[in-house]
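Heads up, one of the protein chains got dropped from this complex, but the rest are sitting where they should.
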Amino acid sequence: MFYHVKELQYHAKPERPDPVFARKLQEILGGQFGEISVALQYLFQGWNTRGDGKYRDMLMDIGTEELAHIEMLATMIARLLDGAPDVELDEAAKNPFVAAILGGSNPQHSIVSGLGAMPADANGNKWTADYIIASGNLLADFRANLNSESQGRLQAVRLYEQTDDRGVKDMLSWLIARDTMHQNQWYAACLELEAKENIVVPSTFPRELEKQEVAYTFYNNSAGTKSAKGRWAHGPSIDGLGQFNYFENPVPFGEKPKLNPAPPYIHDTPPAALRKSDDMPDPDMK
Amino acid sequence: MFYHVKELQYHAKPERPDPVFARKLQEILGGQFGEISVALQYLFQGWNTRGDGKYRDMLMDIGTEELAHIEMLATMIARLLDGAPDVELDEAAKNPFVAAILGGSNPQHSIVSGLGAMPADANGNKWTADYIIASGNLLADFRANLNSESQGRLQAVRLYEQTDDRGVKDMLSWLIARDTMHQNQWYAACLELEAKENIVVPSTFPRELEKQEVAYTFYNNSAGTKSAKGRWAHGPSIDGLGQFNYFENPVPFGEKPKLNPAPPYIHDTPPAALRKSDDMPDPDMK
Amino acid sequence: MFYHVKELQYHAKPERPDPVFARKLQEILGGQFGEISVALQYLFQGWNTRGDGKYRDMLMDIGTEELAHIEMLATMIARLLDGAPDVELDEAAKNPFVAAILGGSNPQHSIVSGLGAMPADANGNKWTADYIIASGNLLADFRANLNSESQGRLQAVRLYEQTDDRGVKDMLSWLIARDTMHQNQWYAACLELEAKENIVVPSTFPRELEKQEVAYTFYNNSAGTKSAKGRWAHGPSIDGLGQFNYFENPVPFGEKPKLNPAPPYIHDTPPAALRKSDDMPDPDMK
Amino acid sequence: MFYHVKELQYHAKPERPDPVFARKLQEILGGQFGEISVALQYLFQGWNTRGDGKYRDMLMDIGTEELAHIEMLATMIARLLDGAPDVELDEAAKNPFVAAILGGSNPQHSIVSGLGAMPADANGNKWTADYIIASGNLLADFRANLNSESQGRLQAVRLYEQTDDRGVKDMLSWLIARDTMHQNQWYAACLELEAKENIVVPSTFPRELEKQEVAYTFYNNSAGTKSAKGRWAHGPSIDGLGQFNYFENPVPFGEKPKLNPAPPYIHDTPPAALRKSDDMPDPDMK
Amino acid sequence: MFYHVKELQYHAKPERPDPVFARKLQEILGGQFGEISVALQYLFQGWNTRGDGKYRDMLMDIGTEELAHIEMLATMIARLLDGAPDVELDEAAKNPFVAAILGGSNPQHSIVSGLGAMPADANGNKWTADYIIASGNLLADFRANLNSESQGRLQAVRLYEQTDDRGVKDMLSWLIARDTMHQNQWYAACLELEAKENIVVPSTFPRELEKQEVAYTFYNNSAGTKSAKGRWAHGPSIDGLGQFNYFENPVPFGEKPKLNPAPPYIHDTPPAALRKSDDMPDPDMK
Partner (left out) sequence: MFYHVKELQYHAKPERPDPVFARKLQEILGGQFGEISVALQYLFQGWNTRGDGKYRDMLMDIGTEELAHIEMLATMIARLLDGAPDVELDEAAKNPFVAAILGGSNPQHSIVSGLGAMPADANGNKWTADYIIASGNLLADFRANLNSESQGRLQAVRLYEQTDDRGVKDMLSWLIARDTMHQNQWYAACLELEAKENIVVPSTFPRELEKQEVAYTFYNNSAGTKSAKGRWAHGPSIDGLGQFNYFENPVPFGEKPKLNPAPPYIHDTPPAALRKSDDMPDPDMK
């Protein structure tokens, strides 16, 4: 169960309205790695955690914090849209500032949301749960989380560079710092579980049931062998159970696939038509 | 540019048809962490890599391999659907086997794809590029890749457990082994870059521009403090630049947000209507 | 900002596992009118409310409650999936119970989420922000909310009828009661605003700027006039500003649309080709 | 079955082309509350109506009218795109008018649709049936319809304010008037059904089966009690069957959820790994 | 503008309810090539046709007919769902008929739509305008339409084979016949335009502006040359302007792509980190 307090976790006040930046800021609210994504990702992982208090508690704590970040961004975006002008093409004809607003802002902010934030990204794509991950395996999911915080901080930093508004920068510097913490946190959580399970997810599948002869092989599927220079191509594997090896000229292990014809009720191309297609001489058969 | 060879990378022959398992297997072909996702994710990361041969080459190599995995799964699914019966409710009434097929198979396999594989997941959701990630920052993206291979291997293992078909298990044991390699590979690539950049992505943003006072703080946003037991709550941070600390009773740093009224052309609730809403005594004002 | 308490708002314990009902219950968690929809709808409406404390406070209160409902449903679904069997087609051949589970459960529950709840509906469609509404106009949005609670209660009641599990029924009877309150609540809020604004949204657009001659007309666009029997066809309009009237045989007020040709860079069908299409005698021109 | 007449229901002729406004106008053609949404929503409700002539007839009448509105908007958008210039960045460098067009128009109008209308919103998101509602319960659905017409008129009014083109304004004043009628109409239809059924949907579920003790309670889930001022917090409930009451400090009725471990074939985090996570002292256990 | 008549274009009465077939039939109502797709595709093509009466009239005629097909299918599906039983897992345990219904029907038919048709496909994916095509170029679009009717008739035929219900078969035999007409019709329309424009769309782009040396070349991008047997590999091209030729061993015409580094505000992997990645000996450089 949740409670709400009316104060924001941190300030969300721009120096001045900027509807173009409001559109951009939507990315870290409602984009693939926006705050809605991390909030629901951590909460679902928490709710689905089976059997342990510590990880569940931690997931709920951070998921709950991300709800506060949604709130800060929604507030900031509404303020960046404050008094957004009602601009037309004729006015834009005279003024590059107006032209930039007409072109660079999200028209749905003035038509649909009434100058409020939307659960959507910088191109107006609505948020979708396709973005989030909760598998029940904590090590797998903590890696997903480490990625989310890495992508999220990267986007926040890119946005920080694209504005001069000190109020916006101030809020972003808070969110960037929290992402620093959260990258550290998920990294720490991964190390803790890897120390108990080794690094390959899931750790509980018997290794002898997989094709061990290809479990540490790098396939060079292209001309050139620059890819042989990496740590992944030689030496002991990271899980300590094998040796990396580099396969310079990979060959198929399987055969040419040949499918049986479909049953009649499927009404595929009739076999007779396919046979007639052999009327022309077949170069393979020469 | 690409070339195709007709042979499969590895065998893809089931012992017998099974339209219900064909539906399930769609998950690792066209689901969030299916082979289409990893193929296009690695290829886009490769195409977008700026300035270095080794990582780009490696990304193209593995992306190209994943195309071969799509091919194996598409072939296996078509074979699992081989001669799928044309079943009706009346027949199902007499036979649990028929009932299970009627209920458990994907109706689009017989109506839409003609007993072929589809670019969709186990519930028939079509594949979408919402699933994939390519940011231009290699460490961020390699973390995404480590996650993809972790989720992907987890799903392959769960599917391995849900069938007795030795042909299917044989193919899955190949794919599971490749995922073992790929987890090792991305882990190795991450370690290589972390050794050069430290662990926080992006490494190039000046640390003094973020709110350093909250860059290593865990906020306990719930009653109870089990979350204090983790590695993330005490001791030096993983990036070596701070000390984790645990904030047991977090408080807001911001203020109650108050938004200005919208301009008239937005036609929000009129201020007069809002004022009249104060006719009833306000308990806050007591 | 938000806090979490570990206890559930209400009990969420089924008598026994039932993976088929778990799939169905997803509808009111992650479907169009599921708890994710109402939670985010009310919170976004609250965050975007400009200028008044009472409605914003109320929206945040109820949005925060809906987060607790997501939590209850996620917990219930995980428990309904408890120990979900790993069933195969061969077993189903012998047993209608197994056949029903194989067919009626969501395969992603065992492949993707590890027997946890997913942010998706009863068919596995992922939740999308396409479902939610926040326009900045409170009367419009409260009507959206009244609809959401009506659809939501209807779905909960239908689900209540489709299970015999007393634990599930107990939880649903809680959620149904809350929906009773919430329908009453939004109805009350609508009445309050309608009393101040009249019923047509938005109330601030000057009535003389709309075509008043068709503002109270019902068009009977079909043969037969049963639609004339309704309250909407005769008598004073609900807003008190007009008289309903019934137009039995509506005719067009506009003209046949004729579009200019596209500029050459668009490469539409060339005008010459269109002209030649008049070679056959035109029956209209007779 | 349907017939088409070539004349438009009302005029759809702009004074002059304006590709930027064409993009905006897409919102009420193909957006969440655009004409495609209401047309298909009313038609599906009509087709699914079980057992009564009057409501079905009315739904078909209005759904058929909305098809005419799609046609008017499609025609208007094509005309606003008439002769849309083929503009480039170099030209934009010299001219804010060109810059505004380059930025503010929808590039798919010139690349994909050949300067025709698209079934998409102002940001180019394609229309989806996620937007529409048809439950079989008429009162629930009429509330959905009242909301749709409220949101739709609000958007039309906002667009009316964002153009000076008298032809566009003329068409919008027609659509706005029809939305006035349609809000009145659905309101009237709701009142009719509420008079027979009371206000809570569905009316046929036995009230004693819901938790009556919480069926009229407002939960104040936040600090501060401004939400107590509303009509929803005190006095008789709108359905006349209870008394609203305000719960200032809500507490959980449930318990902390604890989930059982998953079966082994799910390959979650192994219990041993979870146990070891207790190595650090647990602050809760102090 | 449109009118509706209450009678169906053709009968839509099943012999008996069958909720499993109702689910399957959704495919040709709300799937990729269902009746919603063709109705809106033809109507949008008609509304966007610039400058000619005959094709526009024809498009509107057939689009209007497809609306009648949506209506027939919606009616048929509602009847197949008539009195659909409220089945539970316990009952299914005893009865394969119940098990098949529990597994094979769409749960949203009983939870969401109240036993009515939905704008969705056989897997419950909601209809989306991603499915439809209207480019402004009539020859391109008539080819899209020929494809739609081919896929649509194929699906209707497959469904015809999967039921024994004479009422359903009767309706399908109507729809299949209409698809026969519509394939003939679009084929005829294509021939008419091809006679005026030649076969390559668009016909108005100057041929000398394309790389003519590769305009009739088949690239054999795989081992083996079975693909040389087709009409497309030898002889005069279909447009009569070239000779097909077969390139057995295609080679790249371009160079290895090398991208410049990103500007600093993008925060990609820092160049220094990339340089250090050359510490290991590069096999390409040997």
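Observations, loosely collected:
All chains are identified by letter, namely A, B, C, D and E, in their written order; residue positions are counted from 1 within each chain.
Assume a residue touches a chain if its C-beta (ideal position, glycine included) is under 8 Å from a C-beta of that chain, and two chains touch if they have at least 3 such contacts.
Only a predicted model underlies this, so the values are computations on that prediction, with no experimental measurement involved.
Partners of the chain left out, restricted to shown chains and counted across the full complex, are A, B, C, D, E. If you put the hidden chain back, the residue from A:100, A:176 or A:214 that touches it is A:100.
The residue from A:8, A:140 or A:266 that touches the chain not shown here is A:266.
Touch with the chain omitted from the figure is made, among A:143, A:158 or A:211, by A:158.
Within the entire complex, the positions of chain B that touch the omitted partner chain are 1-9, 30, 36, 40, 43-44, 47-48, 50, 57, 60-61, 63-64, 67-68, 70-71, 74-75, 78, 112-120, 126-130, 132, 134-137.
Remark: the residues of chain D touching the chain excluded from display are 1-6, 47-55, 86-90, 92-96, 98-100, 102-104, 106-108, 110-112, 114, 120, 123-126, 136-139, 192-193, 196-197, 202-205.
Even with one chain removed from view, chain C keeps its contact list with that chain: residues 154, 157-158, 161-162, 224-226, 228-231, 265-267, 277-278, 280-284.
Here is the rule we use: only the chains that are shown with their structure count from here on.
Looking at chain A and chain D, the chains that touch each of them are B, C, E.
The greater number of contacting C-beta pairs, out of the two interfaces C-E and C-D, is seen for C-D. Residues of chain A in contact with two or more other chains: 1-9, 47-48, 50, 53-55, 57, 60-61, 64, 71, 75, 78, 86, 110, 112, 114-115, 126, 128, 130, 135-137, 139, 154, 157, 192, 202, 205, 224-226, 229-231, 265-267.
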